[in-house]
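Pasting in a structure now, in structure tokens, and then I'll have a few things to ask.
Every protein chain of the complex appears in place save one, which is left out.
Read from first to last, the chains carry the letters A, B, C, D and E; within each, the first residue is number 1.
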Amino acid sequence: MERQALQDAIKAFLQEDIGRGDITSEAIFGEQEFGKAKLVARQDLIAAGVGSIAATVFLIQNGRIQTTRAVEDGKAVDAGDSLLESEGPVVDLLKAERTALNLLQRMCGIATLTRQFVEKVHNYDVRITDTRKTTPGLRLFEKYAVRVGGGANHRFNLTDGVLIKDNHIAACGSISNAVTKIREEASHMLRIEVETDTLEQVKQCLECDVVIIMLDNMNLETMENAVNLVNGRVLVEASGGVSLKTVENIAKTGVDIISVGALTHSAKACDIGMDWIEEGHL
Amino acid sequence: MERQALQDAIKAFLQEDIGRGDITSEAIFGEQEFGKAKLVARQDLIAAGVGSIAATVFLIQNGRIQTTRAVEDGKAVDAGDSLLESEGPVVDLLKAERTALNLLQRMCGIATLTRQFVEKVHNYDVRITDTRKTTPGLRLFEKYAVRVGGGANHRFNLTDGVLIKDNHIAACGSISNAVTKIREEASHMLRIEVETDTLEQVKQCLECDVVIIMLDNMNLETMENAVNLVNGRVLVEASGGVSLKTVENIAKTGVDIISVGALTHSAKACDIGMDWIEEGHL
Amino acid sequence: MERQALQDAIKAFLQEDIGRGDITSEAIFGEQEFGKAKLVARQDLIAAGVGSIAATVFLIQNGRIQTTRAVEDGKAVDAGDSLLESEGPVVDLLKAERTALNLLQRMCGIATLTRQFVEKVHNYDVRITDTRKTTPGLRLFEKYAVRVGGGANHRFNLTDGVLIKDNHIAACGSISNAVTKIREEASHMLRIEVETDTLEQVKQCLECDVVIIMLDNMNLETMENAVNLVNGRVLVEASGGVSLKTVENIAKTGVDIISVGALTHSAKACDIGMDWIEEGHL
Amino acid sequence: MERQALQDAIKAFLQEDIGRGDITSEAIFGEQEFGKAKLVARQDLIAAGVGSIAATVFLIQNGRIQTTRAVEDGKAVDAGDSLLESEGPVVDLLKAERTALNLLQRMCGIATLTRQFVEKVHNYDVRITDTRKTTPGLRLFEKYAVRVGGGANHRFNLTDGVLIKDNHIAACGSISNAVTKIREEASHMLRIEVETDTLEQVKQCLECDVVIIMLDNMNLETMENAVNLVNGRVLVEASGGVSLKTVENIAKTGVDIISVGALTHSAKACDIGMDWIEEGHL
Amino acid sequence: MERQALQDAIKAFLQEDIGRGDITSEAIFGEQEFGKAKLVARQDLIAAGVGSIAATVFLIQNGRIQTTRAVEDGKAVDAGDSLLESEGPVVDLLKAERTALNLLQRMCGIATLTRQFVEKVHNYDVRITDTRKTTPGLRLFEKYAVRVGGGANHRFNLTDGVLIKDNHIAACGSISNAVTKIREEASHMLRIEVETDTLEQVKQCLECDVVIIMLDNMNLETMENAVNLVNGRVLVEASGGVSLKTVENIAKTGVDIISVGALTHSAKACDIGMDWIEEGHL
Partner (left out) sequence: MERQALQDAIKAFLQEDIGRGDITSEAIFGEQEFGKAKLVARQDLIAAGVGSIAATVFLIQNGRIQTTRAVEDGKAVDAGDSLLESEGPVVDLLKAERTALNLLQRMCGIATLTRQFVEKVHNYDVRITDTRKTTPGLRLFEKYAVRVGGGANHRFNLTDGVLIKDNHIAACGSISNAVTKIREEASHMLRIEVETDTLEQVKQCLECDVVIIMLDNMNLETMENAVNLVNGRVLVEASGGVSLKTVENIAKTGVDIISVGALTHSAKACDIGMDWIEEGHL
């Protein structure tokens, strides 16, 4: 993630939670009172955003806060394990706490769920990807968490990938026409992906410059037929309502990519808290 | 929600999803092609953000889009029901679609879960509130969804409510000292709330100017004792790991407020999609 | 004050005064010419904003400027006393000078006037507060100056305090109805204040959940009657056209709070200047 | 004033006063309740900012508010006169009220004081100007109020005017050297002004390309001598601690310009209030 | 171009040129004086940015300005032809004039030069593209002008295209290693392009998943050999110092794409002026 964008986002998040100050803590703690606290996993989880995000939250709140990462992003962590230690003015640790936790809980939640999907299909040569069903304002954070969890990213936004859907096909009369029209306009550096509902459409894709064929909400049998039809000439992506229960059977069909909206729209926040190690007056 | 803040947030969300444009749709649809589409619930849910948020997303994307709200926020909606109709340039409906859905799915998810909590305790004189465990950047949206679902809001941020916690008490030596210190500094328009772990602390609160006593992670028996001890003199709030399974028993103890982090950190996104009603050339 | 908000405001103020550069000083002084200057009180005053604000102005203009605070905020200073020494590139001292002075003159003016009010009533158990009659864009700075002067802050904005006024009462039919309506909607962490014009209204307040009763533009006798009526059950606030001449008599009536718009809308800027201690070439 | 800059400033001012909403009024008034109110002078004053600023505040808060200006900027208004009528949603009139008043009170205060200075010298061919001693963030508003009051503006910021002061002269060795150095660097479209402390310095100015000679804190006699010395060849500006008491005698010396910091740093806010004309449900 | 990004950029450009106002025109023209003016080509050129950009500049300056496009983007225009008519307040036409012209002159310059390149190679099946050698802050505008001129866009920024250069190859040990590493990390929706200096490198590209081979600064003979080697299996792009003199011979080698930095870094501004049609008082 680019530093600048990351920092701007975190400043806004801190501002949202702190407002014009922590009226309780500022009334009680002076600027000279220092403390040390750690963020602790209260459940098993995959770490995501520890060093890059949570530590930055503390640092942006006050440049004098020192942080020590106890675990690298992507590692499995047990309940009770420490993720990050932070040391600095008590009042700033308290002000940054909630924002750091809210981000971390969500990112670890996504990484943990992604890892579960990835493990379900580890015997298959298939890539688990996210979708654009992310939380508004957090796409950079959530797509990073997917990668940390072992998944891959689908297109980030509507600009950096061509995906021809039913409306586009209808408007152009055929897949082939749509592809031709796009090829004239779009950068030569992009591949073209088409969303298909039927084997007939899959066939049409194979007759023009389509490099990824998305099978949208097809049943397992149709997917398998599609994979056979394609026979390795282009990439095949399964999409639509994929769950931990269904993902392995989908992988068995031989698709190359499985995109899973649930990675970001249905991941539960992990339980993480902040415990104090010591407080004192410097 | 103040118009300005709402609009600025939505502009940023649209920008995140659209980037420099929808390269697929712009290559295919001209500015003169109009369409009509509806957002449809694909599960039972409580509507939240339909007229105020989703409609605004379409309007900000293009002021020529007309929207018609099919349901008011707070109403229960069945799977298959329409939430909002939007009519305007196809290319802008497609550009706004994902952002509108991502916001709506999350907000309806929160309202729906909040309604479930509220219904569990509808026989008790108790208020269900949210916490600060919200998604960074979305607090305004999520706290609104909680209200729509029938819940109430706890403090929005660290500025607009005094909540004395264990660190504060420890630093001041006693609850009474902490309250005195806060009373000197804070606005006379704020009540003071204290987080307590024991009945002894509850007693101490009753001896000073505390108007809300939070019972933090107490078991049901201790909560009941606390309520009896307080005997209606001040407000009592239960907090800590409240779930749909436990909320009714907590309400039975006689507390006035139950704050539930799960409302915002663990609500599942509702399933909502966009269906096309017609497309044509104006 | 939160660092981020403070710094953003000061950057904008410097930009307003400097524009695209100090064409006079930049033509004459090189980047290597250093100087030392002090901000000096040219009248007796109460210091406000010296270390926290004026020093930050210099620091934001150029991080190489060193500042030494000669006095703490809240202290009484005599004409001729130094407030702050700044040492660094001459060109940047000159660029920051006017902004630092303009802020300091206003803040010291407010603190000095507030102190005068506070001293007038120091024999009474009463709190002097500000109002929302502040300079647009400077509320954070001006409310801080009020605190430094010994006053307290009333609500910061329309969000962080409930104040029921005549329109609200009229719209609801009665004070009691208005209070009930607010209590349903507002956070349980806020007290309710009502603005009253008559003793009859004061009585009505006592019959519902009102914790602060504002006596709006009442004469001294009515105020005294109101205080007797309330008899310590809730807080009483006097408001409306309070001046240095009238404040002591108002305090004598026994009110708990006196809010004074003049603290911010009529404080005269204090006379403060910048004197050079030395200039030279490093 | 450029629309864009004006609107951005007013948006920020409204946000400062409203925060996340007016919790009192929003709980009581629905969006359909309309009202009509007027801003009324509670003292004699010179109108400034009525149609251009106060009306814009209401319009920015809600585009549905209709405003009617009762008086043009620059006109003398009696206590009791209406300045501006506003009609629209009650809740938005209440939200915009304080910001509109705070700006208007300050601007009318400055225009009123400026008019007093201007009238004191109306028998002399002299221009009253402001200085850079303005409120940070409000310079555009305050300099406009000075013009409305009949004064003229000195340079807006350090970029748009050359003013050679003692440090600059000292650093260059002489006025003549400083002027030469500036002439090489600065735009040919700017005149050069020099701040002088002695008649000797005035003489030096006359020997080089100086078009405005500022007499800094000189007594009346020296000023008169300076004016005689200059003899109409260039402009002469009096500056330093000018008050309503001293301004006429200064004008008598024959100077062309009198700059008065007090116009902006010591103007008292005018007393202006908002009265309701009617409230109702549309 | 997305409306929001376009409008934000244009607002900033207008602010840069107007500052706090047009002091000359505002002193002379009242708000009621209307005029009509046209932007006129003073040389033959290809129109670019007329309706989409220049008209928007006038509209953003004042929403009351009416514009009528006299020519569509991409059309060839003769010296003397009108491009755009604008009618509205004289003062706002004058304020918007320079910004509209500065943008239009640059955009038409780029489109005109692009068209010259495109016409040189119109007998060949080759695509002329731009590079990232654009003016900072104007990439959206300049890449649009290239398309209008008949060219195509290369990647917009470092995020939306993979281009492996010599450093990357050196760091990975071989082209094949670099491609493998990228394929693991990058989105499956992107093609991989590699910059090559020798035929040996071209061969290596053909052995791995490279879809575009850039021939960097090769002579014509080597390019032709490269094209023969590739034999249509992947796309071949010529790059490096391409000029109007060399472009046709490069096209003859059979490459698919010729990228030309000169389109944006060396296009001369076209000569365009604003002529008044009528001025009057409404």
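One rule holds for everything that comes next: contacts are C-beta pairs under 8 Å (C-beta built on N, C-alpha and C of every residue); 3 or more make two chains touch, one makes a residue touch a chain.
A quick note: this is a predicted structure, and the numbers were derived from the prediction, not measured.
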Field: Which displayed chains the unshown chain touches
entry: A, C, D, E
Query: So which of E:Lys36, E:Arg98 or E:Lys252 would be touching the chain we can't see?
result: E:Arg98
Query: Which of D:Leu6, D:Leu190 or D:Leu206 touches the chain that is not shown?
result: D:Leu190
Query: Please identify, in ascending order, the residues of chain E that touch the omitted chain?
result: 9, 12-13, 16-29, 33, 35, 90, 94-95, 98-99, 101-103, 105-106, 132-139, 156-165, 167-168, 170-172, 178, 181-182, 184-187, 190, 265-266, 268-269, 276, 279
Statement: Residue positions on chain A contacting the omitted chain are 1-5, 140, 156
- line: The missing chain sits against chain D at residues 127, 129, 152-156, 159-163, 187-191, 193, 212, 235, 237, 256-257
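Everything that follows uses one rule, which is that only the chains that are shown with their structure count from here on.
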- line: chain D and chain E share contacts with B
- prompt: Listed by label, which chains are in contact with chain A and with chain D?
  reply: B, C, E
Message: Quick check on the interfaces: B-D is repeated by which of A-E, D-E or A-B, going by over half of contact pairs matching?
response: D-E
Query: Once the Cα atoms of chain A and chain C are superposed, what angle does the rotation have, between 0 and 180 degrees and to the nearest 5?
result: 120
Selected pair, greater C-beta contact count between B-E and A-E: A-E
Message: How many angstrom lie between the centres of chain B and chain E, each centre taken as the mean Cα position?
response: 45
Statement: When centres are defined as mean Cα positions, the distance from chain C to chain D in whole Å is 22
- line: Distance in whole angstrom between the CA centres of chain B and chain C is 34
Junction residues of chain E, two or more chains touched: 156
Statement: Chain pairs that touch, by label, are A-B, A-C, A-E, B-C, B-D, B-E, C-D, D-E
